[in-house]
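One chain of protein is taken out of this complex; the other chains stay put.
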Amino acid sequence: MLKRIAPLALAMCLALPFAAQAEYPSGPVTIIVPSNAGGSTDATARLFILSAKKFWPNAEFVVKNVGGSGGQKGFEEIAEAKPDGQTIGMVFTTQVVAHVVSKRARYTLDSFHVMGNVADDPEIVVVPATSPIKTLDEFAKAAKQKSLTVAVNGIGSDDFVAAKKFEERADVTFNLMPTKGSTEQKAAILGGHVDGSFMNLSQMFAQHKAAQARIIAILSKKRSEILPDVATGIEQGYPVEMTATRGFVAPAKVDPAILAKLDDLFQKVMADPEFLAACKKNNMYLLPMSGPEYVKYLKDEQADTQRYFEKNPW
Amino acid sequence: MIFDAVQSLLAPSALLAVFIGTVAGMIVGGMPGLTATMAVALLIPVTYALHPLTGLVLMGGVYCGAMYGGSIPAILLHTPGTPAAVATALEGYPLTQQGRGGMALKVSVVSSFIGGVFSTLVLLLTAPLLAIFALKFGPPEYFLLAILGLVGIVSLADEGRLIKALISGILGLVIAVVGTDPISGSLRYTMGVRDLFDGVAFMPVLIGMFSITEMLKLTGATRIIHEKAEIRPIKREPMPKGMGKFIGLGSGVGTLVGILPGEGATIAAFLSYNIARQHSKNRALFGKGNPEGIAAAESGNNGCVGGSLVPTLTLGIPGNSVAAALLGGLMIHGLIPGPELFTKHGVITYGFILSMFLANVIFLGLGLYFAPYFARISLIPTALLIPAVCLFSALGSFAMNNSVFDVYVMLFFAVAALVLERAGFSLGALILGLILGPIAETGFAQGLIVGHGSYSVFFTRGPCQVLWAVILLLLVPPVIQIYRNHVRGAKADG
Partner (left out) sequence: MSQRLVGILILAGLLTLAVLLYRSTASYPAFVQGSTASYVRFLAMSMGILCAAELLLSWRRKAGSGGATEEGSKNPRRFWALLVLIVVYALALDPVGFFPASAVFLPATMVAMGARRPLPIVLTTAGILAVVHVVFTKLLEVQLPKGTLF
């Protein structure tokens, strides 16, 4: 019995790639997530799929995690994917533009058709709970008196660019400590090993609420619903803005008819109340942007990052 | 509240979730390259639809099961399922070759169980207190922690090959330098290969050096078990005596190291293995199949499970990548780490912690029951076994980062390992260096930033001084041993 099934199973495995290409979407749609499983980008993709299945009941979606090198590997894989619409992917800032700026990437923003943005995670400035610093003014003043050690997530990350922007505004120089990610930053702040840290809201709001650390500013246009007591940088006289966005893209060369279908799917998911509720539950801050809006955002971001790169290349 | 927690845990759906989670974890942990992190991440959208407690105990089961599961292929096939099981492979595989794989599996499952239960108990009783301890560790302390792990090289060295072991360890550290500079962000020694930007992934290296190399050696044999060795009645060999001391040691070390955020389990396993090796009465047996080594290493890495959840639950700082994924699962249900978790959401939190006891009991039962059957793997003819293990090795190397390049890395290091081993270099030391390299370099460079460029930061801080003391304590016995051997050698010559 098994002997007979075996060749059959084998034949099926072999035949899969040749499955007839009927009307799009046919066959599984792969979403490339340029980070490892378990992160917030990964979660966004998986929630997106849950909702997208409702609108395209016949399509199958799979996540492909291509982590590492600050997302570069994944971004390149999206850009170089076969342009048949069966592969789309996610991008996140500032990494997606930072790789272009530092001339490491084998893609440019033109390699992508941008579908739109889903969520963002605003940048914050946080100090240890025991620190006397309570505002950005005091932070800048302290930095002028002595060298403050400030943790950021790696060179070229959103944290790093935000810290550089703040340095420029406040005319100070930090003793910057690059880390391998938010876990190290959290431990350094909670343990009082550094004087401050630039990081993202979702990574620290729980500790702020539990009074284990203090967020002294949020670097977005308006205050966050989650922490209405934290003033923005603009309010405090330091108009520094930074946020980490997470959106969807497709390879640029895909047939325009298929791209229209994908854009339509994206808009439908973004209007799906169940998806929105799920995101909220996951502590994601929705920042819906249409394709053209997000393209403009990415281009501005790239120009901005370019400026800081030229001053202090990495 | 604990009573309520017990009650909600006893619901059939919760019990079933613990069981499924633990079994899935054992499978995932047993396949090199599949990690508990991957499984937990996949479960997050699933748990979304479940009751919060059911979802959490499912993930907790995966975590507990996976940490134990890694030891099964390590013992039977010299293929560590997780990096934390390398020390287990060093001692367990020789036992399998001697026809005593069943006993080795028993020691491993019992030690894993005790280590896991002990650390969960610590988590249950003293989590907030221990969290303060975790916070004392800043970058300078991590540097010294890496040094502490590297001291193990000295005791991994075979007699008369200390210098070669040291060279192997440093070679591991040098290989770990490849990739992105942790401070400047610039690329070093990557030769433009994108897959090297994050450094040489250590799981493929591990699989190549341990698994593929062993398979190549096995080509000359018909079975894993030595032909001369009598196949013992695998089923009935009892646990050897005197394991208690080493299990206790591993449980303690594992829990303590696990509390520190970072690559805890591997360091914990090596550290307790190293201490056991130095303090055992059967030193000579180490490296040739000593159950004491298995006991120390396995209780060490399972001790990390409870420990790593201490900072996760109390501070929201995940102890490792699995804990990070678990944290995501908690947040979905509005469970935000901090004191509230133990008061307002106490029923769920305590239910989750208690479920880990249950998960430990489940893998103990399954492990003991199936040990004799697993052990029969060593009887499979190599003609069928070798191709299968090679396939899963390639698959595991690939799956870690979805990268075919990593399969080439595996092959390269398999061949390199054959040559190095023939020349008397120590593969264990090389792996230790490779795993600890990034921690050492980042800790060193960040420590200097924290200390504003002064080396004194590594000596003046309280926890640093404690760590230096432990490092010296660990170095004294092997140095005395080497000195004695030297004197004896000189006498024999003269």
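Details
When the chains are written out, they are named A and B in that same order, and each has its own residue count from 1.
Just so it is clear, a residue touches a chain if its C-beta (ideal position, glycine included) is under 8 Å from a C-beta of that chain, and two chains touch if they have at least 3 such contacts.
Note that this is a predicted model, so its numbers are computed, not measured.
The chain not shown here makes contact, within the complete complex, with A, B. Only one of B:A5, B:V18, B:M38 or B:I377 touches the absent chain when the whole complex is considered: B:M38.
Residue B:V177 is the one among B:V177, B:L285, B:L368 or B:I471 that touches the chain missing from this view.
Of B:A49, B:M191 or B:L384, it is B:L384 that touches the chain left out of the display. The residue touching the chain not shown here, chosen from B:L16, B:I163 or B:V193, is B:I163. Along chain A, the points of touch with the absent chain fall at residues 2-3, 5-6, 9-10, 13-14, 17-18, 30, 62-64, 314. Residues of chain B in contact with the chain left out of this view: 27-28, 31, 34, 38-39, 42, 160, 163-164, 166-167, 170-171, 173-174, 177, 181-184, 186, 188-189, 212, 215-222, 381-384, 386-388, 390-391, 394-395, 398-399, 402, 404, 407-408, 410-411, 415, 418-425, 440-441, 444-445, 448-449, 453.
Criterion: only the chains that are shown with their structure count from here on.
Interface of chain B with chain A (complex): residues 37-38, 40-42, 44-45, 48, 134-139, 180, 182-187, 194-195, 197-198, 261, 311, 315-318, 321, 324-325, 328, 331-334, 336-340, 401-402, 442, 446, 449-450, 452.
On the chain A side of its complex with chain B, the touching residues are 36-38, 40, 42-43, 46-47, 50, 64-69, 72-73, 76, 104, 147, 149, 154-156, 175-180, 183-184, 186-188, 190-194, 206-207, 209-210, 212, 278, 281-283, 314.
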